[in-house]
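What you see is the complex with one protein chain gone and the rest in place.
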Amino acid sequence: MDYFNAPGRNHLFVPGPVNIPDQIIRAMNRNNEDYRSPAIPALTKTLLEDVKKIFKTTTGTPFLIPTTGTGAWESALTNTLSPGDRIVSFLIGQFSLLWIDQQQRLNFNVDVVESEWGQGAKLDVLESKIASDTAHTIKAICIVHNETATGVTNNLAKVRQILDSYRHPALFIVDGVSSICALDFRMDEWGVDVAITGSQKALSLPTGIGIVVAGPKAIEASKTAKSLRVFFDWKDYLKFYQLGTYWPYTPSIHLLYGLRAALDLVFEEGLENVIARHNRLGTATRLAVEAWGLKNCTQNEEWHSDTVTAVVVPSYIDSAEIVRRAWKRYNLSLGLGLNKVAGKVFRIGHLGYLNELQLLGCLAGVEMILQDVGYPVKLGSGVAAASAYFKNTIPLIPSRI
Amino acid sequence: MDYFNAPGRNHLFVPGPVNIPDQIIRAMNRNNEDYRSPAIPALTKTLLEDVKKIFKTTTGTPFLIPTTGTGAWESALTNTLSPGDRIVSFLIGQFSLLWIDQQQRLNFNVDVVESEWGQGAKLDVLESKIASDTAHTIKAICIVHNETATGVTNNLAKVRQILDSYRHPALFIVDGVSSICALDFRMDEWGVDVAITGSQKALSLPTGIGIVVAGPKAIEASKTAKSLRVFFDWKDYLKFYQLGTYWPYTPSIHLLYGLRAALDLVFEEGLENVIARHNRLGTATRLAVEAWGLKNCTQNEEWHSDTVTAVVVPSYIDSAEIVRRAWKRYNLSLGLGLNKVAGKVFRIGHLGYLNELQLLGCLAGVEMILQDVGYPVKLGSGVAAASAYFKNTIPLIPSRI
Amino acid sequence: MDYFNAPGRNHLFVPGPVNIPDQIIRAMNRNNEDYRSPAIPALTKTLLEDVKKIFKTTTGTPFLIPTTGTGAWESALTNTLSPGDRIVSFLIGQFSLLWIDQQQRLNFNVDVVESEWGQGAKLDVLESKIASDTAHTIKAICIVHNETATGVTNNLAKVRQILDSYRHPALFIVDGVSSICALDFRMDEWGVDVAITGSQKALSLPTGIGIVVAGPKAIEASKTAKSLRVFFDWKDYLKFYQLGTYWPYTPSIHLLYGLRAALDLVFEEGLENVIARHNRLGTATRLAVEAWGLKNCTQNEEWHSDTVTAVVVPSYIDSAEIVRRAWKRYNLSLGLGLNKVAGKVFRIGHLGYLNELQLLGCLAGVEMILQDVGYPVKLGSGVAAASAYFKNTIPLIPSRI
Partner (left out) sequence: MDYFNAPGRNHLFVPGPVNIPDQIIRAMNRNNEDYRSPAIPALTKTLLEDVKKIFKTTTGTPFLIPTTGTGAWESALTNTLSPGDRIVSFLIGQFSLLWIDQQQRLNFNVDVVESEWGQGAKLDVLESKIASDTAHTIKAICIVHNETATGVTNNLAKVRQILDSYRHPALFIVDGVSSICALDFRMDEWGVDVAITGSQKALSLPTGIGIVVAGPKAIEASKTAKSLRVFFDWKDYLKFYQLGTYWPYTPSIHLLYGLRAALDLVFEEGLENVIARHNRLGTATRLAVEAWGLKNCTQNEEWHSDTVTAVVVPSYIDSAEIVRRAWKRYNLSLGLGLNKVAGKVFRIGHLGYLNELQLLGCLAGVEMILQDVGYPVKLGSGVAAASAYFKNTIPLIPSRI
């Protein structure tokens, strides 16, 4: 029942689905239950409360939809917007591209602001559009917090600041799929109206819950939004929240127990410590890339992502060969370059319940693979750079001091 | 991490989510994987082939959508129909009602044929509608194979016969959520165009895969259907099927391995043996209900369901109290009466990887509960009736002979 | 990887190894750990404290030996006695027989007091031996609390009373394998010097921990006992207890975490409630046997066991055929008759984390099997008798009220 098994542990360094902590695997190791018994609502209630904490919101309403990130996108859009509505959307990589494709297919009027892949969203363009939109024809700003394909983190605080400067009422809709619970994300402070993530990312669960949190303005918008929706309709959830039974249709009991374990792990470590750990892993990875003499796809430090690093390879190397090689020789799973950067970058995901030694093993593997494909890297160089940084920054494990 | 724990094993007799066999629990007890490695496509390929077998189709195209039955409904409809299309739909209980609600909210023109709850779909009405629809304004017939709320199984062969008699081209769309892989279902033979089920039903998985199988006519229809859809769009799946990578967005690796184990169990037991086992469990339950002097909500033998029995209680008893009592005193999970039959029926699910002694334990429990709530049942009477039947019908376990 | 698989859940009603609660299965679902890290001693410390509670001792010293009940026997004997020492030992069934065989092979001088199988230990014979042993040649009394082969529970309080009456210093060594944590057992109050059990019995774990608790007199005896022993030597454990590292050799990390979960379940339910539940299950089983017109192997009510019932079959039936039939047709595991009662009795274990409906399913199965093998039982009769009793005695589940 394992396909192409290999000795030892798979080194999973794609930016999702990520490694599942043993505590979560254990929590999901169970039979089904009747979701109409009192137990599942009691459990759900704690989840809805606690999910808000990782979004840093007290006013948001969470929906734990049995879907993927793609479904969560659709839920965010169809509940708040009507066909024909004008959206400003930023194309900066494969995932923002896919989201824009969805927006267009859902019949919104998408005003695409494109950047070169490896750059962040052009917020100056946003500013000029907002400034000139005195008629408030722009109904929503759609932006990925972290573009998983290029390892670019956008400045969301700045988006809010622009909207506020012009007192523009557009909804602020954020794809936080590869950011929330790993990067610093502040729903209330930044006035985000809808934010989404997926269970298989920072929360380290299997795929299967699209987490959507809607702020008060989004909930209000959902009352008049005319996009057709049933499965993704927040209204049905809100009705069952009122009833205290919570579920308009059958949830995955397993993922609910898994989410409980995931949230417990986050709170046990401390959300700020989780974010700091991702920063350590991201920084170390960038130092290794530099030591290897390679370029980060992310063109500017302000956009550096702490959850995934896209590494640009020399033009004489096919980055897909690196990913294949990693899997075939080292039991290491890296991320492919996608679309415009296919063949040009490979990606190291450093997202989820990972520690420093796991990353160092990955980096050591990448060094060997780089040699395998003909890039003259010095073995140990990236590891040395990363561990020199770790040496000064890894804290003692709080529970073990 | 367990809510309201109770000694011993929970007796799960709701008609879904159903008991998960240990083999499936084991198969899902794993870490995430990179779904872009060669392993997941290799696995997926076997699943798509084998899922067709339990639908008894060689010409259908399966979609394993990360969603629930509600999402599978939406996928079946939006891929094949356009807003305003006329649908004939049968309202015979809570789940057909919810599906009709969805059909209406998706802006189809739904021609609702209602039956008294406890009766099957009025196929004579269908026949007259089809007969008179020489202009072929009816684009689809939507019918639940097995109404989970009332325990009513509809005669799908008859639907096909009516359509064929009048050479009517309407799509034949079937909700097989509580039937497929437990009741006799024959997609190709009956000319079903789209059939759906959910992973948490006869396949005995957690919730999370909406299984949709589309016949050639449905695939053809999907090319012109104008309903907006992205997440549920078959087109994206078909594109990735062509590419051999299979997934337009992230699947649940866990459910894929679980589905592999589920299908293996079905084939090991033999699909016809699985269906025969459900027939034994259903028949025995009906005999017990009769022995208790209670009525089956299903008003006619032809509609008897082998996956769920809705038991009508005397008017002086609140059936919800039976369900509460079952949970609070006997660690037994029964199904509530829903909507029109709330308080009037309780439901015994006999669906999934169950054997006869499990059911007898449930029936013995129900007898005690009936006494608890004041119904003068003779203890042991239902068990005696059921086991007298089992005595003559249970085969030796093939692997153990 | 399953041998002779069968649909649905196996109904495990042997008196050990017993059903493992899901909570324990989850707790053991993990990787190995370094048992020399601070974590395992911290865990072990809680276990040693809490194991004492289920033995009802505050003065005993527990040893969690990586072995089975047979090894626990050997540890109890070799640590407290010297070759040639006189032991009074009661032969009342297969397991006391095996223990006596061990005692003899370990070169003790065993004074065997035999009862007819189905009767308890002859305590009057004990009394006369003790009374006449003014020279205190008897060094130990060895007795099984509950003989698993015949379903006979001995009166341990009476043993203590006899010893005290004559101020006899013999060690009081008890096999509590199928009793402790299910039957009322009081180590301190009854002055038991060594008591043992196995992890796969009332504690509902896999086989692998022989639990031995030694009272102060036994610990004292161990300092001079001359039986050779190394693996089973308490001295090595005591040395590592002093060091705070607890383990003279490698323990099973899995069973330690499992034991933690098992103890938590006992305390959550309440030890007295656990005992009361076993009494309900035992009483109901006996009522069913009576309703079937069959005899309990246990010849007198005072010896009735609440953890296992040995049912005598008519002479024209081979009880082994009942056990084979149970497994081959009903996925039900019953206990064979052993040795002197082979072919004459079959055994229903009602030990561990079981509830009433599980037992009723088993009883319904036994009724069908009895008919299968030609015994004219009335179907439903045993279930009716058992459930009539349950009806008046099962409490509401405390956590669910």
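What to note about this one:
Here the chain labels run A, B and C in written order, and each chain numbers its own residues starting at 1.
By our rule, a contact is a pair of C-beta atoms (placed from the backbone, for glycine too) under 8 Å apart; a residue touches a chain by one contact, two chains touch by 3 or more.
Treat the numbers as computed from the prediction; the structure is a model and nothing was measured.
Of the candidate positions B:Leu12, B:Ile25 or B:Ile211, contact with the hidden chain is made by B:Ile25. Summary of contacts with the chain left out: across A:Ser96, A:Thr285, A:Ser319 or A:Ser387, the touching residue is A:Ser387.
One of C:Ala42, C:Ala131 or C:Leu243 touches the chain omitted from the figure, and that residue is C:Ala42. Listed for subunit B, the residues touching the missing chain in the whole complex are 22, 25-27, 29-31, 38, 400.
Although one chain is not shown, part of subunit C still touches it, namely residues 1-4, 10, 12, 14, 16-20, 25, 27-40, 42-43, 66-71, 74, 83, 101-102, 105-107, 198, 200, 206-208, 227-233, 248-255, 257, 260-261, 327, 333, 335-336. For subunit A, the residues touching the chain absent from view are 2, 4-9, 11, 19, 23, 29, 265, 268-269, 274, 277, 327-332, 353-362, 364-365, 367-368, 371-372, 378-381, 383-385, 387-388, 390-391, 394-397, 399-401.
By our rule, only the chains that are shown with their structure count from here on.
Of all chains, C has its CA centroid at the greatest distance from the CA centroid of subunit B. Centroid to centroid, with C-alpha atoms defining each point, subunit A and subunit B lie 34 Å apart. In subunit C, the residues touching two or more other chains are 29, 400.
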